[in-house]
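And then subunit A:
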Amino acid sequence: MEAAILRVRGLAAGYGPVHALSSVSLEVPDGAVTAVLGGNGAGKSTLLRAVSGTLRFQGGAITGGTIEFAGERLDGRNAAQIVAAGVVQVPEGRQVFARMSVADNLRAGALGARHGRRGEQEARDRVLGLFPVLAERAHQRAGLLSGGEQQMLAMGRALMARPRLLLLDEPSLGLAPMMAARIADTVREINDQGTAVLLVEQNAALALGLASRAVVLENGTVALSGTADELAASDEVRRRYLGVGDEEAAADAEAGIRAEHDHSDGRPTLRRWVA
Partner candidate 1 sequence: MTTFLELLITGISLGSVYALIALGFVIIFKSTEVVNFAHASLLLAGGYFAVVSRDTLGFWLALLVGIAGAALLGMLLEFLIIRRYRGRDHSVLAIVTIGIDIVLITELARRIGPQIFSYRDPWGNTMMQLGPVSIPQTRVAAFVVAAALITVFLLAFRYTSWGVAMRAAAEDRGTAALMGVRLGWISASAWAVAGALAAVAALFLSIFPTTGLDRETGLIALKAFPAAIIGGLDSTTGALAGGLIVGVTQSLATGYQSELSFLGNGIGDLAPYLVMVVVLLIRPAGLFGTRELSRV
Partner candidate 2 sequence: SSKAEDDNTGGGGNAGNGDAGDGESLATGPGVTDDTISLGALTDMTGPYATLGVSITQAQQLYVKEVNEEGGVCERDLELTTRDHGYDASQAISAYNELEPNVLAYTQFIGSPFVTAIKDQVDSTDHAVIVAQAWTASLLGSEYIHMVGSTYDVETINAIDFLVDEKGLSEGDSIGHVYFEGDYGENALEGARYAAEELGLTISEQQIKPTDEDMTAQVGTLAREGVSAIIVSAGPRQAASVAGVAAAAGLNVPIIGNNSAFAPQLLATDAAPALLNEFYIAAPTLPIGSEEEGPSTLAEAYLAEYPDATLDNGVVAGWNAARLVTDALRIACDNNDLTREGVAAAMQELNDYDNAFGIVHDFSDPANPSSLESFILTPDTDTPGGLVVEREAFVSELAESFPRE
């Protein structure tokens, strides 16, 4: 395994009374894609927020453990310092600056990085090359873009900082298949250019296809970890996150319904309501 660029050890974090992460340890090798899998509420986003120093904006805080990036401690630093160190996150749900133009969103992405005007221009060219639609919409207000366009903008904006480690929180959410594939390509491309990626994905198939290593978070702790291939082969992962392997359900909507009905919790049939 290559040298780890990010080392998380015994990380615990929570939101006030809510404990979202407890003793999470993982390593992100330099120049590779690492995937984090897990169900809803497993703590994936919390992990990324902890790394990027933005937990406090959600009312959360790191309560224990350490985060090391390229040999330097990140925990305890503020978000701006972390960005300056080269760690940039694309937040869940895109969160583009809705009332700013697309162009200004991209400019905002370059705020934290100190690469000078030239650097900014280069970064912009690269981003617009990846996502030509952003050039077309440069003057449109970002909030009016479609969901997928916003996702592209969010990615592009993060790349403006030319990060060494990119944290991606569910980049494929709500994307058309082709667009998701394109994002996947982009991730691969970015990675090839030497940027390490920590990828959180609900879409395990996509994630495992991209990643060299992966961890599975469950209930705020690391349940499984290993190479992507190992995990992809694991029954547990296949059944729970890839949605395959359960012979009865077989990723089939109808079977899903039947399965639900067979369940003893006995979800009732909904009858039409008569007033």
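Throughout what follows, a residue touches a chain if its C-beta (ideal position, glycine included) is under 8 Å from a C-beta of that chain, and two chains touch if they have at least 3 such contacts; residues count from 1.
Behind the choice of candidates: all candidates are chains of the complex that A comes from, given by their letters.
Note that the structure is predicted; figures quoted are calculated from it, not measured.
Contact annotation for this complex: of the listed candidates 1 or 2, subunit A touches only 1.
Across the complex, subunit A meets candidate 1 through its residues 52-54, 57-59, 78-80, 82-84, 88-91, 95-100, 104, 107-109, 111-113, 141, 143-144, 157-158, 161.
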